[in-house]
Each structure stands twice: as structure tokens, then as C-alpha cells.
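Worksheet: the structure to be examined is printed underneath.
All protein chains but one are shown in place.
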Amino acid sequence: MTVVLHSDPLEPFSLVSEHERGLAPGSFGACALFVGTMRDFNDGEIVTGMTLEHYPGMTERELALIEDDARTRWPIQDSLIGHRVGRIEPGQPIVVVAAWSAHRQAAFEACQFLMEALKERAPLWKQEALEDGGRRWVSPSPNPSHQGGEGL
Amino acid sequence: MTVVLHSDPLEPFSLVSEHERGLAPGSFGACALFVGTMRDFNDGEIVTGMTLEHYPGMTERELALIEDDARTRWPIQDSLIGHRVGRIEPGQPIVVVAAWSAHRQAAFEACQFLMEALKERAPLWKQEALEDGGRRWVSPSPNPSHQGGEGL
Amino acid sequence: MSITVRYFASLREQLGISEASVPADGIHCVADVWQRAQPDRDLPPRVLAALNHAHASLEDPVRDGDEVAFFPPVTGG
Partner (left out) sequence: MSITVRYFASLREQLGISEASVPADGIHCVADVWQRAQPDRDLPPRVLAALNHAHASLEDPVRDGDEVAFFPPVTGG
């Protein structure tokens, strides 16, 4: 159960791989993982950069609560949430969530829950820099479960 | 759209990370990933090792067909399937599947589809080595969507 | 004898302020904090609130020394 906020570029696969080394080998059978990456387009416009604002203290607390919730709902052995904050370039990872379990169904479901809950509850806000020099705050997806929205 | 069978230990996170470097940065927003790892227990018994038999030629072909199917059903940009064959030790990864897409829902669903289809269709067979020196062929899960079974 | 008020993201930009301190006397709930801190503005309809780093409703009771935050819907992930 780990939460990390990164102001430097995030290496999601190294982060997960390193975290996994801390788990007892042979004790888990499944790891489901999601990485959200900044795209260079959104709503028909070219996006040249992004700034992620957060609420220091509350963000970490809320992400840890989300991990607690996942743990009460699925038999997961461990989980990890990593999120970028600050200035982000297109192509850079924004978020990584991972769940480890004995069986794959719990890992998949817990991983998806972590992402949905993060997008609904974690105090993080994206502001995009546009090609013409303008900036715009990203609007939340009207329907998170169908709309996607990472990279927005 | 890549399929790899490994007779040497599989490094799932490096494999996915390296594959991702071949994709146009900024073009995708989501990567969903699953890793199945060999556990050291199954059906109440301690398992000391595993041998994965496959059907050379057909296994690669079937995995590529599964990737084709995923691509016709979800707007994914790319996918990867890596599977161990031969002798495997507890704690070693058995399988990795990954799907890249603009949005997370397609990535999650395609990733789960790849795993379910692989377990149903790919000609691979597990034989476990038990603590008492015995060996047993693994039985397929009666209900793949609820039972899990990686690491079996 | 005061309450810390914080604003984030587009709300912070609109108000032109990120943090303030208001006297605690006469304040009972989160909604009172907004009214004390922004007497000339109604709380915008979609704004969310937090109390001491936890999501809160406008009716949640506030005490001296608490930290209250207001922010727009979140867009992380």
C-alpha cells in the first residue's frame, strides 16, 4: 500500500517492478497495472504541455484512503499509486496504479477501481498549455466510466 | 501487435517499457497491463516448479489471432503478449499482456480480453512439480471469468 | 482563534488568492467559512469542499484551528 507523488518524470514500469521486489516471491499470482500518459492532442487541439496542481497533504491522504477501500473490497495483497504533479510534457506518464493478488480477477477489478476512484476523488487538477500560448483548465469527464480521459 | 515466447526468464516490465518506446510519444493516453506470476502454492499443495509445454508454430499463430480479435473489438493502438515456455521457478512471471489506447476503458477491456482469450485458446499446458517429487498436469479452471488461475 | 481557508485550481485563479485566514467566532460549518471569507460571492455551484484534508459537505461542523479548502471538480489521472 504505497502512494507516491512525483514532481520529476515518472518511470511507471521501473516503479512497479521495484515495488514488486518488496513482495514475497511466489506469494502472488497476478499484477494488474494501468499507466495514464499525457497525449499531445485533446478536444481537437494540440496540447504542448500540462501543469498538474494538487493539494499537498490531502492528495496523499485521499490516495491512501482509495487504496484502503480497494483492500476492503478485493483480496489484494498490495497496491501502488504513483502520480505526477507540476509541469508535464506530452508523452510523459501522468499516473500509474497497480494491484497484486493471488488471482487475476481481483487484480483487474481492484486496478480499475483505483483509477476510477482516483479520477473521482483525488484533489488533482490539470491545466493544459495550448499551441497558441493559451491555457485552459481541463473539465472533468461527464461520465467517468465511459469517457476515459487520461491524457486529457 | 507483438507476440513473444520466452524460454528464458521473462522481464515483463522491461519488455513492456521497451515495446512502448516504439510507439509515437504523445499518441496514446492509456496502457493496461497484466502480469501472471507463478505461485509457490496451488490447490493446497506446495509447488516447487512448473513446466510449460506449447505447440510451436500454433501457439504464436493463435496469440497473434487473439491480438487481431482485440484490435477489431476495441480502438487499441498496439498490444503485446509475452509468454514463458519450458521450465519455470516459483516467483517467475509466466505471462504478460498489454494494450495501448487513447482512453483507459478500451485499454482495460482489451487487456482483460487478451488474458481471457489466451487462457481459453492458446495451446499451452502447465505441469506442476510437487514437493514430494510428483508431477501433475494442471486442470483448466471450470469458470475462467471467476476462477482466475494464473500461477496455477 | 482562526480558520485557514485554501483555494485551488481555477477557483484560486478566479479569486486571485490561494490562502487566507478568517476569525473562527460565529462560524459553525463549512458554508459559514465561505461566507466569511468571500462575503461578496455566492459559493459557485460545482465547487467542492474539504475539511482538514478530507472531502466535506457544506454542513460539516468547523472548529477553531481547522483548515477548510474549496476547489473545482477534480481532474487527475
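For reference, chains read A, B and C in written order, and residue numbers begin at 1 within each chain.
The rule is simple: a contact is a pair of C-beta atoms (placed from the backbone, for glycine too) under 8 Å apart; a residue touches a chain by one contact, two chains touch by 3 or more.
Every value quoted in this text rests on a predicted model; they were computed, and no experiment measured them.
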Chains on display which the left-out chain touches in the complete complex: B
Residue among B:G22, B:G44 or B:G57 touching the omitted chain: B:G57
Touch list for chain B against the chain that is not drawn: 36, 52-55, 57-58, 61-62, 83, 94-95, 115, 118-127, 137-140, 149-150, 152
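Note that only the chains that are shown with their structure count from here on.
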Relative to chain C, chain with the most remote C-alpha centre: B
Most central chain, judged by mean C-alpha position against the global CA mean: A
Approximate Å spacing (C-alpha centroids) for the pair chain B, chain C: 48
Rounded Å distance, chain A centre to chain C centre (Cα mean): 26
Residue numbers of chain B (touch at least two other chains): none
Residues of chain C engaged with two or more neighbouring chains: none
